[in-house]
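Just passing along the structure, written as structure tokens.
The other protein chains are all here in position, but one chain of the complex has been omitted.
Right, chain A next:
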Amino acid sequence: MAVFSFTRCLVRSYFCVKYVDHVQTLLQTTTRMFSVSASRSSFVDVPKAQFTDTEVQDILTKITGLDLKKVFRPIRQQLTPPKYKLMTDTELEESVCKAEKQAKHLLKMPPVLPERKPINDVLSEDQMLEGMDTANYVFTDINFNVPHRERFIVVREPSGTLRKATWNERDRIIQVYFPKEGRKITPPPIFKEENLRMVFEQDRHEDVLNQCVVQFEPDSVEFKNVLILTYEDIEKHGKYDLLRSTRFFGGLAWHLVNGQRIDGLLVDMLQRDLMQDAVRLVRLFNLVHPQSESAQHAQRQQATDLDLLKIYAQYESKRAGFIDLAVQTYEQTKALSSF
């Protein structure tokens, strides 16, 4: 079952990779390889919410939004003249539903996995083979029906040691024998710091993230690095709207919530009158940090909706004034419109 799922994973194009379904299987295989027992540190009393929890995923999908016009932006390809159909209202609604389903499929979030541990496994040491050659020899198992995570890739060094290949070497070798579309053997120079800075100035965060998802594995160091740099830049300049309605918004929100820096995002949502999204974000914060003051107060008072916002503004936020003002204006407008 895992084998089939992995081959399917490889064959599909990089725009529609179903990551979340296979995160569980990914974790299982990694644990199988290294036989690491999943022992979480149990120092917290309340279990901390994980990225893969249904409630967390639900909140993240809801705050990502579903702007069809942005999801189905014209992509760069050979143009053809458009096709026209005559539809009744019901047919039109059906086609909109189909488009929304397709959009949801495209907005599947890339997984947030723990960093993969480096491989330092030495299989044998042969003093006799010392100085046999000047280069390393890499031996790969290229059976087609072996999942890439379970492949045997070993390296014989000139000093005679036979060791398992490091993660970098593994990625490169697998790309050589089983090339994936869009992935390069050596990472392109766009992922260097100074180039990334230039790209961020041009507001092309989404393109960088798409390329990053294609190039690196989700649990690799470089992947996490690029993601963190992008998120930091977005947070610094407040360009949250660039990623709204893309599949990376969930990751951004998760990163900010974990770093306890949701003020900027909250303010941006309130400025765009997204009250429900702001409430959901605060709820997510409380789920992830159950021992924080706002979470405890909310738990005690069983607060909902705007009260959550007020509690958060009171205890945790650094821009309490703005949040309070926004909540007040929203309540006033709601009261006025209800009359």
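Here is the rule we go by: a residue touches a chain if its C-beta (ideal position, glycine included) is under 8 Å from a C-beta of that chain, and two chains touch if they have at least 3 such contacts; residues count from 1.
FYI, contacts and distances are computed from a predicted model.
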Protein name as given in UniProt for the chain not displayed, "Telomere length regulation protein TEL2 homolog", "tRNA-splicing endonuclease subunit Sen2", "chorismate mutase" or "Small ribosomal subunit protein uS5m": "Small ribosomal subunit protein uS5m"
Contact partner of the left-out chain, one of A:54, A:88, A:120 or A:134: A:88
Touch list for chain A against the chain that is not drawn: 68-69, 72-75, 77, 79-92, 95-96, 98-99, 102
